[in-house]
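One protein chain omitted, others in place.
After this line comes subunit A, so read on.
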């Protein structure tokens, strides 16, 4: 939920700016609103199309672009998050992989494209499954934790998360598994 809060502030800046004009009229603010894209995939801005301006422009001044309007449509966050995830998956947007953790009886799904680097991903996993992954270093891998994040790559091999450059990881990761304890110790970095 933290992310959503941050994004709201971002988008809100324009919306709450005090000015003496009718709501919905902007001077060049429209481009800015579209540029403000949020970190979570469920807040992607839609490009404005000419057709839309025409259809709504008949009796009103230029209507707000289809970029994210705070609190619209009036759907609770809980519901929004649930729906958006499914939608992105089915449309092939985002890169959804299943995440399982040893000992947890349920799977989760995450969108890898939402993260920019490993630390972000690890933080998210830690939050999701309530565990701590410890420090990562080249030689000893994940020190100080009994949990080890691994992934299955395109070739079906199980690799340690963090060994390859991020972009390579995102393009080759098929699913994630957070291993526990002794099983993980024997894992090399592939091949």
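Note that contacts are C-beta pairs under 8 Å (C-beta built on N, C-alpha and C of every residue); 3 or more make two chains touch, one makes a residue touch a chain; residues count from 1.
Everything that follows uses one rule, which is that contacts and distances are computed from a predicted model.
Peer 1: Could you check which of "aldehyde dehydrogenase (NAD(+))", "FAD-dependent oxidoreductase domain-containing protein 1", "F-box domain-containing protein" or "Proteasome subunit beta" matches the UniProt name for the chain that's left out?
Peer 2: "F-box domain-containing protein"
Peer 1: Spell out, residue by residue, where the missing chain touches subunit A.
Peer 2: With respect to the unshown chain, the touching residues of subunit A are 1, 4-5, 8-9, 12-13, 15-20, 22-24, 42, 44, 46, 52, 55-56, 58-60, 63-64, 66, 69-80, 82-87, 90, 104-107, 130.
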